[in-house]
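My questions will all concern the structure given below.
Left out: one protein chain. Kept in place: all the others.
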Amino acid sequence: MRRYDTVLFLLCGLSAILSAGCGETEPPEMDGGDALRILSLTPNVTEMLFAMGLGDSVVGRSTWCRYPPEALALPAVGDTLHINLQQVIALEPTMAFMITGRTGIIRGLEARGIRAVALRSDTLPEMFESIRTIGRETGREEAARRLIERIEADLEAVRRRVAGRPRPRALFAFPMTIGSARIMVAGRGTFVDALLEVAGAENAFPDRAHWPTVTPQKAIAMRPEVIIINATGDSGAPDRIEAIRQAWANWPSIPAVAAGRVHVLTEAYLTIPGPRVGLAAGRLAEAIHPEVKEGRP
Amino acid sequence: MSEKEATADRAYVDVRGVSFAYAAAAPVFDALSMSIPRGRLVSLLGPNGSGKTTLLRILLRLLKPSAGEVCLAGIRLEEYPVGALARRVAYVPQETPAILPFTVIETVLMGRSPHTGALGFETAADWHAAREALRLTDTEQFSERSLEELSGGERQRVIIARALAQEPELVLLDEPTAFLDIKHQHAIYRLLRRLVAGRNMTVLCVSHDLNLAATYSDEAILICRGRVAATGLPVDVLRPDVLEQAYETPVQVRLDEVTGRPFVLPRPADE
Partner (left out) sequence: MTLHPLSARRYALTVLVWAAVWLAVSVAAVAVGSRPWVWNSWAQALDYLRDTLYGVATASVVGGALALSGLAFQALLRNPLASPYILGVSGGASLGVILSSLFVSVLLQPIFGFFGALVTVGIVYTIAQRRGRLDPYTLILTGVIVNAFYGAAIMLTMGLVSPETRGDIAYWMMGNIRRFDLQWGLAAVVGGLAVGTAVIFAFLAKGFNLVAVGEDTAGALGVRVDRLRHVTFVVASLVTGAAVALVGPIGFVGLICPHLLRVLLGPDHRRLVPACLFFGAAFLVLADLATSVLEGVVSPPPPVGVLTAMAGGPFFIYLLRTRWRKVAKVQ
């Protein structure tokens, strides 16, 4: 693994020098005869591809891509931080999509003749733009448009369900693995923040921030009325959930604690900005407005 | 004084058949026996590596002999509780590196630690003993100064003061004048003599300087190759044949016309 990193790094340096004079790379012309061989290096991108009906064209995924179940059958080549280049080359992809801010991996793949596209999904608008970009690159604009419509409809359905209800202050947080000196919460402007809006709540964290951390003092000051802890994977073990409850029980002045509205949700899709955001919003709505169940007006 | 007491005083420090080795291959003593009478200034002499410092450490119970026993005032050394031994025996090492900035008075007060309680509180009696020790060693004027500021000679006097503050019966010194100039060498020995004469202390002084030892000691013990080579009055111990055997170098011994004490000079080689 390490060796390939060194190769990749050298390659980036070389290609940086070589492509210094070039402007932004243009999308290739779509040739009807070319088969699409897509590499997806980020979980939400994989979901988007499958949701757009491109599942058959995906030839490789990152280690962390676990949904949909069909994706598990694909070979895993690492992730945007550590990629197994040899395996990538063996799969002969024609293009690669990933969420990343690093130009190194993009240039590395491009240098091997693979069209590499960096996408963003920190906010809902960015996520929709990423879907459109995938549609454009793969010549499936129609599928992209339909997916976006479907997602927006899902979100609208949730909005309708909770319309008119009082909007409590809600905090969405991740627990820490070791000790709990702080928790990481969704700040305003993140896509989870947008989901909270859809689910009929107001983010208790008042500022625009990208996943800030919060101390007990700050939590007391924010006075959230609902607290949602997203404990996924190992964090969702019973002893951890118990530890989380015990931790919050120390602070009874927080309205959420006093009213028993601290919810530990173990679903992983809550923080994946992809086709399942509607589902995520619905699940959040259930937790925030438990009196409104699926199907009831 | 009864005969028993006289005998006890004759062998105030009684070393019987002591053997010791740091490592199995290199024994230091082999059934060494000697005794030190009470109220005397005794010099312990011997060539390098003969184990003088080791013997001191055995007397201080810092080392345990593999055979034999040591008695102090008739009682076996092992039977002394730790504090009791420290109240009786004081030690003046050859050198005291001043790492921490303790003052002179603090250093001398450390000598009171066998007498202070578990938490180390000092009483007026401790303070008095310390001041007395400073007076005896003529170091009162340095009381508040840090030990590291003093010269070698002054520091050595302070360490002796520390030993005196213990109010011991027996004082063990390891080459106390090794790094001192002639003025301080004689000052130290004169002080030791005053202690022996005035306070009935017993002093055992390891020395390389045969002439100083000869001038001031009541008795001398010469150890060599793990055994006692000679013991008795300085004039009896410091004889050319004994010295040449022990130090493996030609010497000549003259007698001082006034005091009758011997002094040792190297003999020029005939060849």
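Observations, loosely collected:
Order of writing sets the labels: A and B. Residues in every chain begin at 1.
The rule is short, and it goes like this: contacts are C-beta pairs under 8 Å (C-beta built on N, C-alpha and C of every residue); 3 or more make two chains touch, one makes a residue touch a chain.
Since this is a predicted model, take the numbers as computed values, not measurements.
Residues of subunit B in touch with the missing chain: 57, 60-62, 82-83, 85-87, 89-91, 93, 96-97, 99-103, 105-107, 109-111, 113-114, 116, 118-124, 126-127, 144, 148-149, 166, 172. Hidden from this view is one chain, which touches subunit A at 81, 174, 176-183, 212-221, 223, 234, 239-240, 242-243, 246-248, 250-254, 258.
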